[in-house]
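Have a look at the structure below, then the notes.
Partial view: only certain chains, each at its native spot in the assembly.
Think of it as A and B in the order they're written, each chain with its own count starting at 1.
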Amino acid sequence: MNEEILLKEALTAASEAKFFVNNLWLLVSTVLVFIMHLGFATLEAGFVQRKNVVNILFKNVMIISIGLITYYYVGFSLMYPGVNEGGFFGFAGFGLNPPDNGMTDAYANYTYWTDFIFQGMFAATCCTIVSGAVAERIKLGPFLVFCIFFVSISYPITGMWKWGAGWLDALGFYDFAGSTIVHSVGGWGALAGIIVLGARKGKYTEEGIKPIVGHSMPLAAVGVFLLWFGWFGFNGGSVLSADPKLVSLVFVTTSLAASAGAIGSYIVSYAMFKTYDLSMTLNGILGGLVGITACADSVSVSSALIIGLVAGCLIPFSIVAFDKMKLDDPVGATSVHLVCGIWGTIAVALFGNFEEGTGTLIAQLTGIGAIGAFTFTFCFILFSAIKATVGIRVTNDEEERGLDLGEHQLAAYS
Amino acid sequence: MNEEILLKEALTAASEAKFFVNNLWLLVSTVLVFIMHLGFATLEAGFVQRKNVVNILFKNVMIISIGLITYYYVGFSLMYPGVNEGGFFGFAGFGLNPPDNGMTDAYANYTYWTDFIFQGMFAATCCTIVSGAVAERIKLGPFLVFCIFFVSISYPITGMWKWGAGWLDALGFYDFAGSTIVHSVGGWGALAGIIVLGARKGKYTEEGIKPIVGHSMPLAAVGVFLLWFGWFGFNGGSVLSADPKLVSLVFVTTSLAASAGAIGSYIVSYAMFKTYDLSMTLNGILGGLVGITACADSVSVSSALIIGLVAGCLIPFSIVAFDKMKLDDPVGATSVHLVCGIWGTIAVALFGNFEEGTGTLIAQLTGIGAIGAFTFTFCFILFSAIKATVGIRVTNDEEERGLDLGEHQLAAYS
């Protein structure tokens, strides 16, 4: 009898310990995904001109702040409605009011608040992807308005289709940590913004394409290393537990895909430009990371190397192609997040080890198409509406002088 | 019989696993709090003039080094005397000599060495707060002397009053992770330093207040993101275990207060200055973080949003007010750490969920007043004594040319 009590105690203590460690890994991952916002901020700051640095920093500071708050009030309830399984849309109501202020266990491996804060960090990254692509010419206020609607409505609706047990999930669409759900969604938003805004003055001239180089390569490199650093939490945390086998496999596939992305981009850009191109190699790493994100938990390590290598090789071609189409993206966000996001989602079907019916090519293409169509349409309409009302682009004079003086009356360096 | 042995084994293994995970979270938090020193270093470096950058970096490098060593020899024994409960002062002796070199369990959730190193990181942060406020005019050697006495004597004595089970703890004063015990203590030290030192040359002229802008906004922004990053360990680790419910709640309250701080400062500074002021918004985030620190574990999420928002709104008013009083603080440390530290400590009484007798307004005000009076007096006397003996301020000529050449014969950039 006494033994029975001790036995229950032992079982409780053991399962509690597992709950603690699983939850802890998600919290640590949250911290890692948080610092990706600094990664994006420094990457984008490094790749823009010296006169627009304060502006891009300001945007990134506001994105995480607005992102977390709007996701708290609206986004989380849209993405995880908890009803309407297999559906297109659901809403659990404004704000979060978990029973007992979240102090009751909500999930098997983590708490209610852990779930929210981990997901909230993801939501905000999505918007930072857009900020780089539309840099150096968008008005600050209107961009923040875009940010509010994008993070609180567009991102969570398409996210729900898969992660909220919606119709794409029912279809067998697979996207482990968000090659499509986070990265290509950001990429589609970026593309819509680029089209509505138009290119920077002087970029596409009659004499050809004029390169506008970034003002600080150290800042850009810091950004890429911090993004890789954070990706251990982005992909590793998406296991949603501290399961040693799965998390360690994800660490290896993620890191080797990033490495292979650097190599791929290095080789192709050297062949194309006959020089060791730092910004291409940096974007190659990011391309590899985006590419492996959809299937980091379900491919072999050698497949991960191939996926990363292909992603890296795509980067220089894609950046040149966007430029040829006169789609002006100062940081290469569309190539990294949209092109490699699509590639990674297709790679699921080519390399993934799944049960019958999951991650089929048809499911993957459906997911890519449906989420892309929704997001691009949403963002195009939203950007156009902003353009038609309050205006979206700074004046030519302000663009010339730089947004730092125009919008902030402050120089980045003095 | 055999079963009995297995049962004990299971119980031991389970409780060991919990001990491991609780201790691990404190160690990870230690790493996060450590990196706040880089956050302060880059924030302060970004906000000072180009000619004083090496000096501020040097100070921050020495602060963490001196801080850890003096805390090891004196501070820890003053802060946790282990005797004299409810008292004003106690001392466990010089240096640390735990039994069995710390290899015996000391606490329920972590080891002796974990406790020391986590607390040591906190102690050193306190002094970095001062370094920013007195930047650009204080002599290096005398500042390091201040640092030794501040970290090893002043900070641990007032810290003991609450965290070492002293008289404020007995009174019901509540300060979860140190809005008062760490941040306002740093702020009072900063204020004393500012008064004794006087303003930078040319700041307050007959024609009015001349703004002296920081030399690198990217460095300042890096600092704020790193501080937020580290705050997950500062507040999250202050739970003193990996308790999933409490740590995850702390993550949410801390992050949303930081976000609301940015929004609050953004709105008020836009209303005041009609521009998007990056440095105000950055300080708004820090204000929100300082504000929530006293009660991150004991308020609802919506209360956290209000606390952060108010803290953010206070920042621009406070910065303007200090300038009007001709109290020259190059980085805004007094506004962030002193003003928002006081606000956060009062917010405990307004928003906290406690048992009767804890966190009452009277207890909170007593804590703020007593710790403030002690710290300000201690620092004022210490700074004044240094001034009267070895001198505290660099020569006018050195201030003009910059401390980098004067004290270090090295330019930050070449």
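Keep this in mind: a residue touches a chain if its C-beta (ideal position, glycine included) is under 8 Å from a C-beta of that chain, and two chains touch if they have at least 3 such contacts.
Remember, it's a predicted structure, so these values are computed and weren't measured experimentally.
The total count of identical chains across the complete complex in this file is 3, with 2 shown in place.
To be clear about the criterion, only the chains that are shown with their structure count from here on.
Averaging C-alpha coordinates per chain places the centre of chain A 32 Å away from that of chain B. The part of chain B that touches chain A in the complex is made up of residues 3-4, 7, 10-11, 13-15, 17-18, 21-22, 24-25, 28, 32, 49-50, 213-218, 221-222, 224-226, 228-229, 232-233, 236, 242-245, 247-249, 251-252, 255-256, 258-260, 262-263, 266, 275-279, 281-282, 285, 300-302, 305.
Residues 3, 6-7, 9-10, 13-14, 16-21, 23-24, 27-28, 30-31, 34-35, 37-38, 41-42, 45, 53-54, 57-58, 60-62, 64-66, 68-69, 72, 95-96, 101-103, 110-114, 116-117, 120, 140, 216, 219, 222, 407-414 of chain A are the ones touching chain B in the complex.
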